[in-house]
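Only one protein chain is missing; all other protein chains are in place.
Note that the chains take the letters A and B in the order they are written out, and that residue 1 is the start of every chain.
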Amino acid sequence: MNQTQQILFDEPGPRARRRIRIATVIGAVALVGALIAAVQQFASHGELAWSRWEPFTTWPIWRYLLNGLWATLKAAAATAVLSGAFGLLLALGRLSPNRPLRWLAGAYVEIFRTVPALLLIYVTLFALPAYGLNFPLFWKLVVPLVVSNAAAFAEIFRAGIQALDRGQTEAGLAVGLRRSQVMRLVVLPQALLQLAPSLVSQLVGLLKDTSLGFVVSYTELLYSGQVLSTYTQLLIQTFLVVSLIYLAVNASLSKFARVLQARNGRLTGRGRVAAGPDAPTPATSAPSTSATSTSTASSPDPTSPSTSPDPTSPSSTEGSTAR
Amino acid sequence: MSILHNNLTRRRSLALAAGALAVALGATACGGDSTSAPALPGKPAAGGDSVQAVIDAAPVATDAEIPAGSTMEAIRKRGELIIGGSLDAPLLAQQNPVSGQIEGFDADLAKLLAKYIIGKPEVKTVTIGTQTREAILQAKSVDAVFQTYTITPQRATQVAFAGPYLTSGLAVAVRKDETSIKSAKDLNGKTVIVGANTPAVTALPQVAPDAKQVAFATDPQAIQALLQNRGDAYVQDLTLLASGAKSNPGMKVVGEPFTSEPYGIGINREDAQFKEFVNNWLKKIQADGTWAKVWKATLGSVVEGDAPTPPVIGSVEGS
Partner (left out) sequence: MDALTAHLSVLGHGLVTTVQLTVVTTIGAMLLGIVVATLRISPVPLLRTIGTLYVEVLQNLPLLALLVLFVFALPQIGIQFPLFTSAAIVIAAYQGAYLAEAIRAGINTVGKGQAEAARAIGLTFSQSLRYVILPQGLRAVIQPIGNICIALLMNTSLAAAVGVVELTQAANNVNLVEAQPILIFTGAGLAYMLLALIIGQFTGLLERRLAIVR
């Protein structure tokens, strides 16, 4: 908890501590009670019957689900690499001095940030085959996700680049580097380092986006769960198991993002100690996607000077290091 | 610590993590052979061994029937039949997660056709959405479509149909204690659950224009929705409903099927030779009882009685 948060309440004295303890115990008991009641209700519908859960103790079912997970990871990796690269190009385009290029890149980003990924998948699925563009299954999912996520990545990169101290660019130019060299040798390496947590968050969102595979019948994890549920007729159990797998994978990715965030803070040495390793910044709390949305959501904004002053640090020259 | 050092350590740990993940996944993906299928509650048998016996005994085309330069010859040379189908249609084309094979009436017919042409039941299924079947057949991305593809004159202008190979119909299912709905006509003004992208979506307004439709993606979801009172009735293909009613005592099928859905095998419109070939094959397996045996092993496992008489080839407008 950062200093602002810690100041909001006094260190609890003995009476307050007692009160807190009582409240905690009561609260915990109430919660556990509610949980037990829920589980009992669940069981009364026969959902906890061993016969319903037994298939999930067998290896073939797990192998099927893990194959689905592998397919998810493949799709996510392909999407991440392609949309990341494309997004970077778009961001550079938006920042270039060339007006038509800026306009084109800007138009692309504005359009594809505000169209749901699901709609793009429908277009790829229904509209394109009529024009002869019938992609293999994998690409039917990946192409629309790339188109969508590239816009999100573009915004993240642009914000990160713009958030970097202007002094770096000026110094680079002063030393005699060309604009492109400044970008390549000075700005990007630093910006990318700063953005690593945001990028990983976007990756989590992207992974969840792949759950749209069921629309194109690509057997990623969620669709595999769907096929499994029609095979076993066990809707609830299957989805619970699938959700747990997603939770495990995404939670580890998010943890990785937080680790990166913490290391960034230590690495740059600047940034407010107050923020602490656990504090979110609008940059990393990008809800981007969740399963579809792409619209970047909050990621780039707090750090983009073009919209509002950087809220995460008192002085705007500090860039997005307040973590 | 220099920035460079930190960079390297981070990159190294990243690589290590990625490597570990890859190894773990590789191990899980490659390892383990299939044990026997787990006992699954309420799941109707999809044939398995008996279908295998039928396929083993199935006819194979003679060389005379496969002229040079025809689609059949191309398929034979390729060594596998590529079809458009589904993975999650119980009794018709359902992927078995244990074996990875697709089981069901549609899937088995495709295997029989493949055996007829190639000599082995080698089938590659490409999952396609119901809205793209015409476009995919026109583009020749698949050889045929086996996906309970209803023959309509409108579709016949874009694709060719071999068959019909099965006639089914849409029926109504309600909760066990429902008494007011006895047939499709009683559905006016009610909330009706349908499967998304199924024929029910367009057929229901014709018989009950005031019914409110609620669509769900899969059959189990729709059944759950019915049992949870999210709709008054569920309209779906009769055999699927029968299968559902067998595993879920809380629902029952009422009335007779109110539509007649002739299912055909989708084929590229220009390929009259292939269509004739497939029709001849259909006639053959109908005559020698293979069709009936496959029916009994799949759809017949939830419906009482013997296999129905197969529909007459070419009897439906558009086929």
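We take it that contacts are C-beta pairs under 8 Å (C-beta built on N, C-alpha and C of every residue); 3 or more make two chains touch, one makes a residue touch a chain.
Note that the structure is predicted; figures quoted are calculated from it, not measured.
Within the full complex, the chain left out of the display is in contact with A, B. Which of A:94, A:208 or A:263 touches the hidden chain is settled by the complete complex: it is A:208.
Across B:202, B:260, B:273 or B:309, the single residue that touches the chain missing here is B:202. Residue in contact with the omitted chain (choice from B:225, B:253 or B:303): B:225.
The chain not shown here is touched by just one of B:146, B:165 or B:216, and that residue is B:216.
Within the complete assembly, residues 131, 197, 201-202, 214-217, 221, 224-225, 228-230 of chain B touch the chain that is not shown.
By the touch definition given at the top, chain A reaches the unshown chain through residues 1-5, 7-10, 12, 20, 23-24, 27-28, 31, 38, 41-42, 45, 47, 111, 113-119, 122-123, 126-127, 130, 204, 208, 211-212, 214, 222, 235-236, 239-240, 242-243, 246-247, 250-251, 254, 274-275, 279-282, 284-299, 301-302, 304, 307-309, 311-316, 322.
Simple rule for what comes next: only the chains that are shown with their structure count from here on.
Chain A and chain B have CA centres that are 36 Å apart. By the touch criterion given at the top, residues 3, 6, 10, 17, 25, 28-29, 32, 34-35, 37-43, 86-90, 94-100, 126-129, 131-132, 135-136, 139, 141, 217-221, 224, 247 of chain B touch chain A in their complex.
Within the complex formed with chain B, the chain A residues making contact are 49, 51-52, 54-55, 58-64, 66-67, 69-70, 73, 125-126, 129-130, 132, 134, 137, 214-219, 224, 226-235, 256, 260, 263, 267.
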